[in-house]
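Note that one protein chain of the assembly has been removed; the remaining protein chains are unaltered in position.
Just so it is clear, A and B label the chains in written order, and each chain counts residues from 1 on its own.
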Amino acid sequence: MYAYDELDRTLINERVSEFRDQVKRRLSGELTEDEFKILRLQNGVYLQLHAYMFRVAIPYGTLSSKQLRRLAHVARRYDRGYGHFTTRQNIQYNWIKLAELPDALADLAEVGIHAMQTSGNNMRNVTSDQWAGVAPGEIEDPRIWSELIRQHTTLHPEFSFLPRKFKIAITASEHDRAAVKIHDIGLRLHRNADGETGFEVLVGGGLGRTPFIAKTIKPFVHGRDVLSYIEAILRVYNQYGRRDNIYKARIKILVHELGIEKFAKEVDEEWKQMGDSELRLDHAAIEEVRSRFFYPAYEKLPHMPDELKQAAHDPLFERWRKNSVAPHKVQGYAIVTLSLKPVGGPPGDATAEQMDAVADLADKHSFGEIRVGHEQNLALPHVAKRDLPLLFKALDRLGLATPNVNLVTDIIACPGLDYCSLANARSIPIAQELTRRFANHDTAGLIGRLHINISGCINACGHHHVGHIGILGVEKNGEEFYQITIGGRADENAQMGTLIGPAVPYAEVADVIEDIVEAYLALRDRPEELFVDTVKRLGVEPFKERVYATR
Amino acid sequence: MPLVKQGRLTTDLFVHVADGTELPGDGAILVTAERFLADPEALLRRAGKTGVVWPNNRDLDALVPYLDRLAAVALVFPTFRDGRAYSQARLLRERHGYDGELRATGQVLRDQFVFMTRAGFDAFEVKKEADATAFAETMKRYSVFYQPTGDGRVTALNRRMQQRHSESAGQ
Partner (left out) sequence: MTSPLEQKKIRITGPSVVTANRTWDGAVVYRTAQKGWSTELTEAAVVSTSDDARALLAEATADDVGAVGPYIAPVELKDGGKIKPGNLREHIRAKGVTIDIQVPA
């Protein structure tokens, strides 16, 4: 993982001092809320229903154990003892006090954690996938590029007041785990015919009121040109993105209104005028960042250690292993997903105690490194296979070994009306009830991979549009209702789900989901056919019939 | 309106002249883009200094031919959240080589001074007097900068490379 140097740390500390001054001027009345709001947003501070919400950056979802312990400390000292991991690999605290925020930020700065640009109309966390650097078949570690882009876009003087927020994601694998096609800029790292490293650049993806799948603007931008090319895109967007209507201000609207060809032409024109850019990354610059990524000194380990053979007779261990353990690019190692979706629990939350315990486990079993995934689960990326049985026992005691990764109870949900001032309806209790309905893990295993995404409003922070089953909370006459879509996907075949019918009331949502799953089980042509493929094959009609027959 | 130039509160030599009003003799003036483009030669021939206030939703192309003869260009932040003038400023300085006074007008607040300076502004019509007097102090907030602009500040990357070279040179 990336080691911050003196310069990175100085910048973070300078930012903390600046924010401390801004908070002081706000509390004294020298700054009005109108003047202060965007300043606090640029430090990840939202106003929610009950309190401020504080969103801390976890750049490309990578944490050291020391950092995770400090996140636990913030939860304990400044909040109510827990945090929530988000769909953009960050962490949120829901009960923070503005007056204490500068201290919280100072505590975080000591371990190289910040909250810069986790909100506001600027460049947000450049996300990748939680298996970056360890997944088999990866071209190279995309996080190096995430870090290069992160630095370039942090406190960028030209692009800190964009028309709207801006999100970039990078994937370096055939199978896109970073959902690049629903980002403002998606980058697909690959090698061209000459073996050079570069990016397919996609623009204009996004969800919310007007969802779009990103379109390819350039099939190959050489790695050395990626910063200058992004600069060109941002400059076009900064100047021409709409500023009259916040619902039409994202780059996806500009791309849609101009058309991808015209938009590409504008960007190319700007890029050409930038000429021999100072932003061209020479080999030394790339190696500079790469050299500060530390990789473990892996041991030479056997593919099938004795410990694993012996544990195979334990059915609980085996079920967990088959569900939560993924292959690693180094023989003898594995990537372990820690499910933050316990039955009956709010999805994506972890207590301070759990965070501390995971930090200890990371030290023992993962070279001190933890990952955060956009599915709101954690991962330990460097676990020796021989340690799996021990690790399982420890995780199980902590409630972090629910064998439901990628299954029907591995639900992605936004905070919803329980926390969020933008929401129309609650999402967490829906998720909780669904985990109870499908609590039998063997049944969930039989159902197979099924992503349910829940959003409490059209802003779509739960990514419901691209859920295999998507649930969107709406309001009808003061009551909570939910629209259900099926067939969405967030990966390299990204597409939006299709509405199956009229919205259903809060009390019926879990029943409807059960009906949909039952329909799938009856209709799939073989057990291996995934839900999302059955929907593709048959369309929504058979599901619609099943759900609305008696409603 | 307080003007900050060269890092401190100063007397503004320029007067904003509204469309349709007479030009005040030989003094330094700032006129709107419409007025300027209606008769640029006449305005540039004046004995006094002439500057233009360029709107933030207009391309710079029509302005570029006159840059070497203008005494000042003022760009606009209708609200401080509208960041189009940052791009205009950088293009004027870095692409078109403009080196006259580049002035920030509109809602100009303390917490954007560093960004504005880095983008190329060197004069600021500051909304609040308290912000204006705090200008020099505010500019000291940051010593590390990740990205190059035309302001000449050494980027973090360059500092790191310099350090590497001096380290390897010392071996």
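By definition in this document, a residue touches a chain if its C-beta (ideal position, glycine included) is under 8 Å from a C-beta of that chain, and two chains touch if they have at least 3 such contacts.
From a predicted model like this one, the values you see are computed outputs, not experimental measurements.
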item	value
Shown chains that the omitted chain touches within the full complex	A
Which residue of A:351, A:406, A:443 or A:498 touches the chain not shown here	A:351
Selected residue (touches chain absent from view) among A:359, A:457, A:471 or A:494	A:457
Sole residue of A:106, A:301, A:398 or A:523 that reaches the chain not shown, by the stated touch rule	A:398
Residue numbers in chain A that touch the chain omitted from display	26-29, 32-33, 47-52, 80, 82, 95-99, 342, 344-346, 349-351, 353-354, 397-399, 417-419, 421-426, 428-429, 432, 457, 475, 478, 480
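Assume only the chains that are shown with their structure count from here on.
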item	value
Chain A and chain B: spacing of chain centres that average the CA atoms, whole Å	38
Residue ranges of chain A touching chain B (in the complex, touch as defined)	5, 7-8, 10-11, 14, 17-18, 22, 30, 35, 38-39, 121, 151-162, 235, 238-239, 243, 273, 278-279, 284-285, 288
Residue ranges of chain B in contact with chain A within the complex	80-84, 86-88, 90, 95, 109, 111, 114-116, 118-119, 130, 141-149, 156-157, 159-161, 164
